[in-house]
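See structure below.
One protein chain omitted, others in place.
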Amino acid sequence: MLIWQILIDGFAVSALYALGATGFTLIFGVSGVLNLSHGALMVAAVVAAWVAGGEWGVSSHLGAIFGVLVGFVMSLLTYFAVVRPLQQSSKIREEEKEIFILTATLLWGIMISELIAYLYTNNAKTVLPIVEGVVMLAGVRTPANEVFTSVICWLVIGLLWLLVNRTRAGKAVLAASMNPRGVTLLGVELSWIYVGVWAVYGMLVGIAGVLLGMFLGVSSYSVGPLTASAFSIVVLGGLGSVSGSLIAAYVVGYLETMTAYLVSPAYRTIPALLLLVIVMYVRPRGLLGRR
Amino acid sequence: MIAAAHLEVKGLTKGFGGLVAVNDVGFTVKSGEILGLIGPNGSGKSTVMKLIMGIERPDAGSVRIEGVEVAGWPSHRIARLGVGMVFQHSRPLHRQTVLENIVLGLLPDRLMRLLPDPEIEARARAIAERVGLSGVIDRRPATLPFADLRKMELAKAIARDPRVLLVDEPFAGLTASETMQFSELIKAFRDDGCAVLLVDHNVKSVAALVDRVFAMYVGECIAEGTAAEVMRDETVRRVYLGGSIETAARPESSFGDRMPFLQVENVSVHYGKAQALENVSLHVHQGEFVSVVGLNGAGKTTLFNAISGMLPYSGDIRRQGRPLRGLTPAAIARGGIVQCPESRELFGDMTVRENLDLGGQHATAEESRERMAWLFELFPVLKARQNQTAGTLSGGEQQMLTIARALMMRPDLLILDEPTLGLAPVILEQLSKALERLRQTTTITVLLGEQNVTFALPHADRVYVLEHARIVWAGDPSRFAAEAGTGYL
Amino acid sequence: MKLSDVRCAGAPILTAALVAGAAVLAAMIGSAAQAQTKEPIRIGVISEAQAVAGSSIPLGAQIAADEINASGGVDGRKVEIISYDDHSSSAEAVRAFQRAVNEDHVHAVIASYVSEVVLALEPWAGRLKTVMVTPGAASDVITQNIAKDYEHNKYTFDGYLTSTSIAQLVCDAAKDLLVDDLKMRTAVIMSEDAAWTTPLDARYETCLPEAGLKVLDHIRFSPDTTDFTPIFNKIESVKPDVIITGISHVGTQPTVQWKSQQVPIPMLGVSSQASNSTFWKDTNGATEGVLYNAVSGPDVAVTPKTLSFVAEFQKRFGNLPSYCGYTAYDVVYYLIDAIRRAGSTDGDRLVDALEKTDWVGTIGRVQFMGKDTPNPHSLKVGKGTIAGLMLQWQNGKQVNLWPREVANGKLRFPPFIKVGSAD
Partner (left out) sequence: MTPTRSLASRILLSRTVWIGLSVVLLASTLPLYVSGYILGLLTMAYYFGVFSMAWDLLFGFAGEVNFGPSFLIGLGAYTAGILDNLYQPSIWLCLFGGAFASVAGGVVLALPALRVRGPYFGLTTLVAVLILQNFVIVAAGLTGGEIGLTVPDVISVDAGVNYWIALGFMAASGAVLYALSRSPVGLILQASGQDAVQAGALGFNVTKHKLAAFVISAFFSGLAGALLVFYLGAASVGTFVDVTVGVQVIIAAVLGGRRTILGAALGAVFLIAAGEALRPLGDLSTFIVSAMALVVVLLFPSGLLGLLTRARETT
C-alpha cells in the first residue's frame, strides 16, 4: 500500500518537475541561456489563470488557457526585452555575457514576482482544477487531477519529442543546439530558431505553471524554489540533455517523495541536495551530460 | 658539456580517445640551437609542444629539461624550471597596460607578494626595450597592432630568462619586415644560449632561422635534418606537394558571362588593430573553379567569411552585380553561396542522413530525395554510413559529408575552405576525384581555399595567391610552380 | 593612470549617492515632522504590506487613530500613524524600528505578526527604551524573554494570544464541538515548523488528551512544503477522527490538497490564513468545512465594538480585516489610554501604565499578565477577558460555532468528510 502510494504520488510530482525542467533545458541547449526568471514565469501563468477564474469568473478550461497564454507572452517578452538585447550587445565581451544574462533574468524574475505580490498579495494561489474528484488506483485514493496532471505532462513531453525529432523545424532546432554555426551555413536564420524556441518554452512554462497551480498551488515566494529546482534537475541530468532532465526529474521526485513518506516531510529536500553534491563531485557533467 | 641538450624528448606518446595524436616522438634541442618542428595541420606538432609545456600529460615517454625529468609535471613547475612558451592565440589582460602585462611574466609565484618590487618594473622596461615595445609601453593591448601583440607575448615568455623557449607559429600574420624583426629577436635568444623550438606548418617559413628541422606527419616523425635536407626529403615533398602536378585549366574567356558571378572588390577586414585582409579583389565566373592558395594566417578563412556575411568588411562583394552587404549569413547561404568551412561544423550527434536532410530542408521532399541519391553516387561511402552519427566518421568521411551537405542546398557557388585539413593522402585522392567529377558533370561554381597546392591546382581554372592579407599573384595554375610555388613547402 | 582614475571617478559618485540619498530622506522626514501647534503622538507600525494578514495592521491602526482624533485627540494632541514595510524580514524590521525611534521619534511601535520578526525586535525595544506591541505574533518565547530579563525586555507587549493559550482555546472548542457532540476520540497534530508552533504543539500534546482526544501522531513539516500528499496519506493511515492544525505561513496549499485528495478527516485548529476573507477565493472554495480558531469574526459581536469596527473597515477599504486588523485597532486605543493615564510618553512610565491596562476592545477585554507569571505582558485568556472563537468556512462565509453564546451557525462538513466512520 505504502509502496503504491509512493509510486503514484512520486510519479505525478516527477512528471511536473520533468515538464518544468524540459523547457529550461531546451532554452539552455539551443541558446546557452540559463533563464533564472523561470520560476517567475511559471508563477505568472498560475496567477493569470487564478485571476481569470477567480476575478473574472471564467470556466476552469478558459482560465487554464489564459494562464498558458500569459506564460507564452511573458516568455517572448523575456526574450525580446531582456535576453536578446544582451546577446546582441557589442559592449559586453562574449565570455561575460553569461553572467549578464544570469543577472538580468534574475532581476527580471524579481520584478515579475514583486509586481504579482503588489497586485495580488503574496498569498498562495491555486487554479481551479479542470477535473475534480478522486479515482482509486491500485487501492490508493488518488485525486483525478493528479492523474490528469501526469497525463498532460507526458502528452506535452511526447508532443515536444515529436516536434523536435519528426519535423524539419524541430530538426533544425536540434541541429542548432549541437552547432549553431552549422545551421547558419545551411541557410537557417538562428534568430528564427531562438524566437521559436522561446515560444515553445513559453507554452511549456505556461502549461507546467497552470498544472502546478491546479496540483499544488504557488505564491510569489515560490519563484526562487521553482527556479532552483528546475536548475538542479537540469544540471543533475546534464545541461542541455532533455532525456537526462527527464531521468533527473524522476530521481529527484521519487527521492523527495520517499523521504517525505519514509523519513519525515520536514527533511523532504535534503537527500536530493546531497545527491546533487555527490554527483557534482563524482560526475561533474551530470548524469547524461556531454558538454 | 658545452653542447648539453637543454631539451630532450624521448618516446613521447599521447592519444585522445581512440586517436593517437603523437606516437613515439623523440628529439633533442641543444643550448644555442633552434629546432623547427614542422608538419601540416593535425600532424601532432602542437600536441608535442603542449606535452613539453605540461599543458597535456603524456601517456608515455620522457621529457627532460637539462637532465631533469618533467613528464607529467604541472605546467607551472615546468615553467619555473626554465621553459617559456609563446602562444599563438593569447588573451592578454585587457585592462592593464603593456608594461603590466610584461610585469605579470616576471612576478614570483608567491601569495605574500603584495607590493610590486620596483626592480621588476625596471626589468620589465628592459625587456620591452629588447623586444621593441618601449614606445607603446603605457598602451592597452586592445589598441596595439598585431605585431606588437606578438612581441608582447614573446616578452612575457622570455621574462623569466627561460633556457628553453617554445614558439608556436612565430610568423603567422606578420608582414615580411615584421617577420625579419621577429627572427632577429629569436636569433638573439639562441645566441644567448637558449634552446629554441619553433613550431610551424612549413619548412620554408622557418628555413632561414632554424639550425635543424624535425618534420612530423600524422603523429610521427617523417624526416629530420637541416632545412635543406628536409626540403629535399621525398616523404616531405609527397606530403606537401604530392607528385607532379597536372593542371587542366579552362581559359577564362571560355566562361561566357559578361559579368562575373562573384565580384570581390577592395575588401579589407580588421580584427581590432590587426589587418586580416587588405584591399583584396577577385572574381569568379559562373561555372569556374577558382583556387585561393595561401598559408595559414594569410587570410583565406577571413575572405570566405566576409563573402558569407559573417564579418564586417569595407569594400564591395557582389553576386551577379547585386551587393551582398546587409544580408544575413543565412540569407546568403539560402541565396546559393554555400560555404564548407575548415571546421566543418557538422552535427556530430546526428546521423549522416539527418545531416544531409538538414542541408536539403529548403527543398521539397522529392527534390531532396533525388539530390541525396545523386550524392550517394558521388560519395558511395556516405551511403554505407548513412545511419552512423557524424561524430563517429573518420576525418575524410566527415569532409565528404560536409561537402555533400552543402551540395544538398543546390549551391550556385560552393566555397571550400581547406578541405584537405589533416587528411591522409589516400583520402585526398578520393576527394580529388569527387571534385573532378563535380567539375565535369555539373555547372557548379567553386571557390577553393588551400595551402596544399597539390590539391588546389589540378582542379583550378585560375589561381590567386594570398599572402599576409593581400593578393600577391593571380594567374593560370600551370604558371604557378614557376612563379609563386617556392613558399609552399 | 588607471589607479587614480578609478578612485577619482568613484569619489564623486559615492558622495553624490550619499548626498542624494540623504537629501531625499531629509526631505521626507522634514515633511513628516511638520510643525503643528502641539506635538502629535506618533505610533510606528511595522508590517508587511504584501501579506493579507500584515496589510490590515496599519489600516486597523489608522481607523483607531482617526476616531481618536475626531473626538479631540489626547489633550489636544493628534494621534499620528507612521507605517513601515518590513517585507517580513528581521533585518528590514530592525532597520525600520531604528528609523521609527531615532528618526521619526515615535512614542510606541506596533510591530509585525511574525514571531521571528518580533523576537528580533524585542532586544531593540529594550535598547531604545521604546514600547513595542505586537498585534499578531504568538510565540510564547516573546513573553518568556520578559520573565527572564524583565528590566531589558519589559518594553515588549504581546497584543495577541500566546501559542499556549491559543492551543488551550482550540482544545476547549474541540471538547465541546467534537468530543461532546460528535463523540470523536482520536486526533493527529499537523503543524508547520516555526517559532510559534513549538509552544502550541507542546500544549496540544497535553490539553488534547484532557479534552478527550487521544493524540495518535504528531507531524511537523517545513513551511516550504508544497506537496502535502505524503502528509495527508500518513495521517490517514493512522485513522484519526480529526486533524488538529497549527498553520500560518502555509494555508492555501494544504487546504486545496486536502480537498482535492478528499481526505475524509475534518481539520480544526489554527489556520491563520483561513481567517482572511480572501481565503475562499485563494483556495477556489476548497476551504469549505475548515474549522479555525480566531479572536474575532466578521459577523460575530464579540463585544459591542466589534461589528462597528468591521463595518468601518469594510466601508473604507472594501474588504474585511484580518485578525491582526482587529488587534491593531485595539492596540492603538489602549496605548492611547495608557499614555493618558501615564500623562507622559516616556517609555518606562508607559510600561507601567500599560501593565495596568483594562480595556474592552473588539476582541474582548484586554488585560495583561503580571510580571511574576511565566508569560508577563501576554493577554489574559478565558471567559470575561478574551474567550476566542471557533469559526468554520461555509459556502464562502465565515460562520462562528463556538462559544455557543456568540455562535451564528451550525457545524457542517463537505460530503467527502466521514464523521464517526473511523473506528
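Observations, loosely collected:
The chains carry the letters A, B and C, assigned in the order they are written, with residues numbered from 1 in each.
The rule is short, and it goes like this: a residue touches a chain if its C-beta (ideal position, glycine included) is under 8 Å from a C-beta of that chain, and two chains touch if they have at least 3 such contacts.
Worth saying up front: this structure is predicted, and the values here are computed from it rather than measured.
Across the entire complex, contacts from the unshown chain go to A, B, C. Of the listed residues A:L7, A:V58 or A:I92, the one in contact with the hidden chain in the full complex is A:I92. The hidden chain makes contact, of the residues C:I81, C:L119 or C:V332, with C:L119.
Here one chain is not drawn; of A:F100, A:F148 or A:F215, the residue touching it is A:F100.
From the options B:S90, B:T328 or B:Q430, the residue with contact to the unseen chain in the full assembly is B:S90. Here one chain is not drawn; of C:S139, C:T252, C:T306 or C:N400, the residue touching it is C:S139.
Note that of C:Q98, C:S237 or C:N319, the residue touching the chain absent from this view is C:Q98.
For chain B, the list of residues touching the undisplayed chain reads 53-55, 74-76, 79-80, 84-85, 87, 90-91, 93, 95-96, 100, 103-105, 107-109, 111, 113-118, 120-121, 125, 134, 138, 140, 156-157, 159-160. Touching residues on chain A toward the chain that is not drawn are 34, 82, 85-86, 89, 91-92, 96, 98-100, 102-104, 106-108, 110-111, 114-115, 117-118, 224, 228, 231-232, 235, 239, 266-267, 269-270, 273-274, 276-277, 280-281, 284-286.
Residues touching the missing chain, restricted to chain C, are 1-11, 13-15, 17-18, 20-22, 24-26, 28-29, 49-50, 84-85, 87-91, 94-95, 98-99, 102-104, 115-116, 119-120, 122-124, 127-128, 139, 141, 193-195, 222-223 (touch as defined at the top).
Following the convention adopted for this analysis, only the chains that are shown with their structure count from here on.
Comparing the CA-atom centres of all chains against that of chain C, the greatest distance is found for B. Chain centres defined as mean CA positions place A nearest to the mean of all protein CA atoms.
Chains A-C form the pair joined by the most contacting C-beta pairs.
Centre-to-centre separation of chain A and chain B, using mean CA positions: 44 Å.
Centre-to-centre separation of chain B and chain C, using mean CA positions: 73 Å. Spacing of chain A relative to chain C, judged by their CA centroids, is 36 angstrom.
The set of chain B residues touching two or more other chains is empty.
Listed in rising order, the residues of chain C touching chain A in the complex are 50-52, 55, 193, 219-222, 224-227, 229-231, 233-234, 237, 250-253, 256-257, 260-262, 273, 276, 278, 281-284, 286. If you check the complex, the residues on chain A that touch chain C are 2, 5, 9, 13, 53-54, 117-118, 121-129, 132-134, 141-143, 145-146, 215-220, 222, 225, 256-257, 260-261, 264-266, 268-269. Taken together, the chain B residues at the contact with chain A in this complex read 308, 310, 328-331, 333-334, 338-341, 343, 345-350, 354, 357-359, 361-362, 405-406, 409.
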